[in-house]
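Only one protein chain is missing; all other protein chains are in place.
Chain nomenclature is as follows: A and B, assigned in order of appearance, with residue numbering initiated at 1 for each chain independently.
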Amino acid sequence: MSKEIFDVAIIGAGVVGSAIARKLSSYNLKVALLEKECDVSFGVSKANSGIIHGGFHHGSEYLKSKLEVQGNRMFDRLEQELHFPFRRCGIMVAAFSVEEMKTVEQLYMNGVNNKAVGIEMCNRSRMLSLEPKLNDDVVGGLYAPAGGIIEPYRFVFSLVESALKNGVKLFTEFKVTSAEHNSNGYGIVSEDGKKIESRWVVNASGLFADEVSGIFNAEEFKITPRKGEEFLLDRNSAARTEHVIFPVPDHVSKGILVIPTVEGTTMLGPTAIPQDSKEDVSTTAINLKMVFSSARRMVPSISGRDIITSFTGLRPVLESGDFYIDVSAKQPNLIQVAGIQSPGLTAVPAIAEYVKDLLKKDGLVLTEKSSYDPTIDKLPRMRTISPVEADELIKSDPAFGEIVCRCESVSEAEIVAAVKNGHTTLDGIKFYTRAQMGRCQGGFCTDRIIKIIQRETGLSYEDITKRGKASWILEDKIGDLEVNSYGNME
Amino acid sequence: MKKEMICISCPMGCRITAEWENDNDIKVTGNKCPRGIVYGREEILSPRRVVTATIDINSSSLGRIPVMTTGTVPKGIIDSLLNRIYKMHLETPIARDDIIMKNIDDTGIDLIATRTVTT
Partner (left out) sequence: MKEIKVDTLVIGGGSAGMAAALEIAERGFSVTIAERENSMGGILNQCIHNGFGLHHFKEELSGPAYAEKFIDMVDSSKIKVFLDMTVMDIEQTTDDLTAYGLSRDNGMVKFSIKTVVFANGCRERNRGSIGTPGTRPSGIFTAGLAQRLVNMEGFIPGKECVVVGSGDIGLIMARRMTWIGSKVKAVIEIQPYPAGLTRNIVQCLNDFDIPLYLSHVVGEIHGRDRVESIDVIPLENGVEQKDKSFNIKCDSLLLAVGLVPDNELAQKIGITINPETNGPVVNRQLMTGQNGIFACGNVLHVHDLVDFVTEESERCGRYVADYLDNKKPADQYKTTPGKNVKYLVPNYYSPKEDNKFYLRTMIVKNRAELVVKVNGKEITRKKLNHIQPSEMISFSIPGGKVENISELHNNILEVQIV
């Protein structure tokens, strides 16, 4: 396929790979971003909780703590440049016993040592005045005002859009299955026989970082998927809080959170259950009950009636519990970026800087690109604008006047923009626009979205999928099948 | 002979009983209206159903036009009728109650459009 030799090939277009790609796009480099799925952000990143952490969960001895605090501070500028939904709503940790308050003190000390901004200890009344929906039984807790929330997939989409604008080449459905070191660097071959050449390689392949490392004969390590089930509540739920609410963590995870998502819904979760399969993203009935009882302990008004959907994400966990970001000691020109679990999303802007520095240290020459433009266009969203603005917008493009998704007020123009940005599956459009993400979960708009994809791409209905591969939606039309409904009538 | 069944002539769903010595003398009981008698007899002699379906149409607003039989037709012809309907293609304009297929298989029953499609 591509005859050009890339300077850097990044394997994995999740949030980590995309942020690195965008960072590198500001230099005079040829960068390839390789993704095994049919769209970016379709792995670990799409089921992320979207928390921008407050810098208090881990001790300062961890690399992830340092990058978390650095990354957190970089989000305001990123939001201005990339327009993804982001809000510093603040994070609270709610303690329900004197014993739990001891752990909260530890968290506070972590935060102070990590130089987290604005962190404070709160007594009961301070907790309740900050967050009146908390359970009255709260005894105290922690408040981290710099914490916040984003839409993780929208963040990835924006990073990739910016990277592509600045010359990065994206290869989707490129599952790396073999690699050879040659005089140019690496020849990287996909499952279906496509090949690209690159001088450096960044392994940012999430759950599969261990397997990709193996393909390159580099370090041996094991990524253990840790399953996290989440439940989404209707935007009219009375239980929506102002802040992200954490319980006091245990040694395995940060616990079940109540998350007021930046787009107005409320999310509960995630669970934290280690498993072997990197594919199994099924949800279970038992965990639903567990998540609800845990979340209700903090916010009693949470109601099962408000559930609109559930989903599962897998975190890529290394045995060390820390990030592993380093130049490979076994193979030349290879950077490992593995084990990026929580607070990975928060740390990502800092990870991109860190990886850029590692590449430089490893010999990659970086000169700033004069044409680099860090900003992308802001797409208007019908849901968030005034009637007057909406009227103007429809005059400029009548497709804004066609509301396709009634639950989330998404217009046809927004769906067309998603398609034009390369998101041509139902899930891709869902994550880009929020259409199908509301309370009816696509019941009213799926058929209209299929028609728009067909019109904009020329694809036939058989080729439209939920998320690539064999996730087809419609295979036949009436008349294709012979009707034999009553069997043989006597 | 005796057969218990549920009348489907309307949403009431009366539980009716048909009793008969020969095909010319079928006695129906349990019905709350005269349609129950007709249904009970037919279900013994030759079960019939109303058929609804859609036909491909060259409309800008609608992919398929809904159609319906004007009365019940014998069950035995329904599969063949549907397979024929699905091979048809209609051109606009079509008005509601327009006859799409007259006297289906000599049953005396027509297939009519149940929606108007002008363009």
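Here, a residue touches a chain if its C-beta (ideal position, glycine included) is under 8 Å from a C-beta of that chain, and two chains touch if they have at least 3 such contacts.
Every value quoted in this text rests on a predicted model; they were computed, and no experiment measured them.
Only one of the listed residues, A:Ser294, A:Gln336 or A:Ser409, touches the absent chain: A:Ser409. Which of A:Met101, A:Val327, A:Leu366 or A:Ala399 touches the hidden chain is settled by the complete complex: it is A:Ala399.
For chain A, the residues touching the chain absent from view are 232, 236, 279-285, 288, 304-305, 307-312, 382, 387-388, 390-391, 394-395, 398-399, 401-403, 406-407, 409, 426, 439-444, 446-447, 461, 465-467, 469-487. Across the interface with the omitted chain, chain B contributes residues 5-13, 49-54, 56, 61-64, 66, 68, 75, 82, 86, 96, 114-116.
As a convention for this text, only the chains that are shown with their structure count from here on.
Look at where the CA atoms of chain A average out and do the same for chain B: the two points lie 53 Å apart. Looking at the complex, you find that chain B touches chain A at residues 54, 56, 64, 75-76, 78-79, 82-83, 86-87.
Contacts from chain A toward chain B in the complex involve residues 478-479, 482-486, 489.
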